[in-house]
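Missing here is one protein chain; the remaining ones are kept as they sit in the complex.
On to chain A.
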Amino acid sequence: MNHRFTRLAETSRIPVRLVIDGHTVEALVGDTLMVALLNNVRHLRESEFDDGKRAGFCLMGACQDCWVWTADGERLRACTTVVGEGMHIVTRQPEATWPNLA
């Protein structure tokens, strides 16, 4: 399966297009960026600490686990950002990771 969230209602909204890791995908007007992403892919980002993929946690702007990178190098908190037409998101960690080697 290639997406994490599933839509249960409100599916007749107008679609918007965004780009995730170079692929153009569809979401719906009124989606948060997080919902737009997770209805297309299974994660939002990679942990900087090398413990794997992350897909958010609290959805209320408290945990800061859902910050994603745009292709321009900007960072957005995906759960409190509304998706916009043409957004270009990169889910890969663009910097080095800092694994625990102990």
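Just so we're on the same page, contacts are C-beta pairs under 8 Å (C-beta built on N, C-alpha and C of every residue); 3 or more make two chains touch, one makes a residue touch a chain; residues count from 1.
Operating definition for what follows: contacts and distances are computed from a predicted model.
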Protein name (UniProt record) of the chain left out of view, among "Acyl-CoA dehydrogenase", "NADPH-dependent 2,4-dienoyl-CoA reductase, sulfur reductase", "Bacillithiol biosynthesis deacetylase BshB2" or "Cobalt transporter subunit CbtB": "NADPH-dependent 2,4-dienoyl-CoA reductase, sulfur reductase"
Residues from chain A at the interface with the omitted partner, ascending: 1, 4-11, 13-14, 29-32, 35, 38-39, 42-43, 47, 49-65, 67, 80, 82, 100, 102
